[in-house]
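The complex appears here without one of its protein chains, the remainder shown in place.
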Amino acid sequence: MDNQGDIWEVFIQSKPGLAHKHVGSVHAMGKEMALQNARDMYTRRQEGTCIWVAKHEDIVASVPEEDGSFFEPSNDKIYRHATHYVMPEGAKNI
Amino acid sequence: MSDLDKFLEKIKNNVKIEPKDWMPDGYRKHLQRQMSQHAHSEIIGMQPEGNWITRAPSLRAKVILLAKIQDEAGHGQYLYSAAETLGKSRDEYIHELQTRKAKYSSIFNYPTLTWADMGAVGWLVDGAAIVNQVSLQKTSYGPYSRAMVRICKEESFHQRQGYEIMSQMAFGTAEQKEMAQDALNRFWWPSIMMFGPHDADSARSGDAMKWGIKVESNDELRQRFIDKTVQQAEIIGLTIPDPDLKWNEEKGSYDFGKMDWDEFWQVVKGNGPCNDQRINHHIKAHEEGTWVREAAIAYAKKNN
Partner (left out) sequence: MENKDALINYCLRVGDSSLVLGQRLAEWCSNGPILEEDIALTNISLDLFGQSRMLYSYIAELKGNGETEDSVAFGRNERAFYNTLLSERPNGHFGDTIVRGLLVDAFNFHFYTKLKESKDSTLAAFAEKSLKEVTYHLRHSSEWIIRLGDGTEESKNKVQKSLNELWGYSDDLFEMNDDDLNLVSEGVAIDLSSIKPLWQETINTVLSRAKLTLPENVFMHKGSRNAVHSEYLGHLLCEMQYLQKAYPDAKW
């Protein structure tokens, strides 16, 4: 931890029912301060209904160099997408 | 395909570069310099406007100005936050600012002498910044681009706030109008020099364009700003202090006079009217806050 505190990533839910979305980060010493700083920093225009903060160092991210091995295996499994299936002409609401 | 080829391919196809992607060292360094300079400008820019918060002439003007300066603090924070993804901490960036290794926009080394300067700063300085930032939304580095999108959305009221002050004063008493014209006279040239040196004299522009960090050149952006601002001055009856300013029918934009680059470089070098004041203010606040940050860190260690 340097003199500016830890970096905390901030995720905001803009409306009930929506997913939390990453909006940026704040510096803070401790989780209460992180939450308050996120509130003051990212919801000045009533942008949110709920805030999550997570310490940057606790977030595990995939590595871009492994893009291929990590994501491509699902490339050929097109049967996971609804558009893969042929529906009989005239069928509705499916 | 080499890392560099893959990188250039992405730039060509407008695919954003993200923090963990491979990037040329020069690209990283250029971004670190440009983004931190941008962040420092927001933070140092709080001072000349903060100079008038306690003296704002109405409660409405006071809260608007305060909310605007608060946004600037927020924008500085978004930009530091984006710049930190390049592997350098905010502490390091701040250290570079305080030791004058890093620069910030030289416009903030001019003093704000009257309330009309709050008008001029909002109208011209924010106006120029917005032209630049709208363009930077398309920058190739993902975190920078996202910060710019957010900043542009929030800044929409800033320029209008300044222009409203200018127009109120321009249509006010004789003394107010005089203050407004005086503010325009003092801020016009430094504002149009905010876009930086002419393209031909801008050493680093080439790389920045090649890498998609900048998508439009200094001169293009400056011209756009001047073209939209002239009419705004006219309708509030103020005169832009440039006798050479005139419409060029052929190129469909304004011709304008020579900028004083000697003055510009003097201010960049540290010899502007407020360079020392701005940096000393920043250092003082930082040092007076040391015990507070230490206490908060000590408490967090014990309790988290």
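All chains are identified by letter, namely A and B, in their written order; residue positions are counted from 1 within each chain.
Here is the rule we go by: contacts are C-beta pairs under 8 Å (C-beta built on N, C-alpha and C of every residue); 3 or more make two chains touch, one makes a residue touch a chain.
As the structure is a prediction and not an experimental result, all values here were calculated from the model.
Novice: Tell me which residue among B:Glu175, B:Glu234, B:Asp260 or B:Asp276 touches the hidden chain in the full complex.
Specialist: Considering all chains, including the one not shown, the answer is B:Glu175.
Novice: If I consider the whole complex, including the chain that's not displayed, which of B:Gln32, B:Gln77 or B:Gln133 touches that chain?
Specialist: In the full complex, the listed residue that touches the missing chain is B:Gln77.
Novice: Across the whole complex, list the residues on chain A that are touched by the chain not included here.
Specialist: 4-5, 26-30, 32-33, 36-37, 40-41, 44
Novice: Which parts of chain B face the unshown chain closely enough to count as touching?
Specialist: 43, 46-47, 50, 53-63, 66-67, 69-70, 73-74, 76-77, 80, 115, 168, 172-173, 175-176, 281, 285, 288-300, 302-303
As a working rule, only the chains that are shown with their structure count from here on.
Novice: How many angstrom lie between the CA centroids of chain A and chain B, rounded to a whole number?
Specialist: Chain centroid spacing, chain A to chain B, equals 30 Å.
Novice: How about chain A: which of its residues touch chain B in the complex?
Specialist: 1-5, 7, 23-27, 29-31, 33, 41, 44-45, 61, 63-65
Novice: Sort out for me which residues of chain B touch chain A in the complex.
Specialist: 18, 20-22, 67, 70-71, 74, 77-78, 81-82, 84, 89-91, 94, 146-147, 150, 154, 290, 293-294, 296-297, 299-300, 303-304
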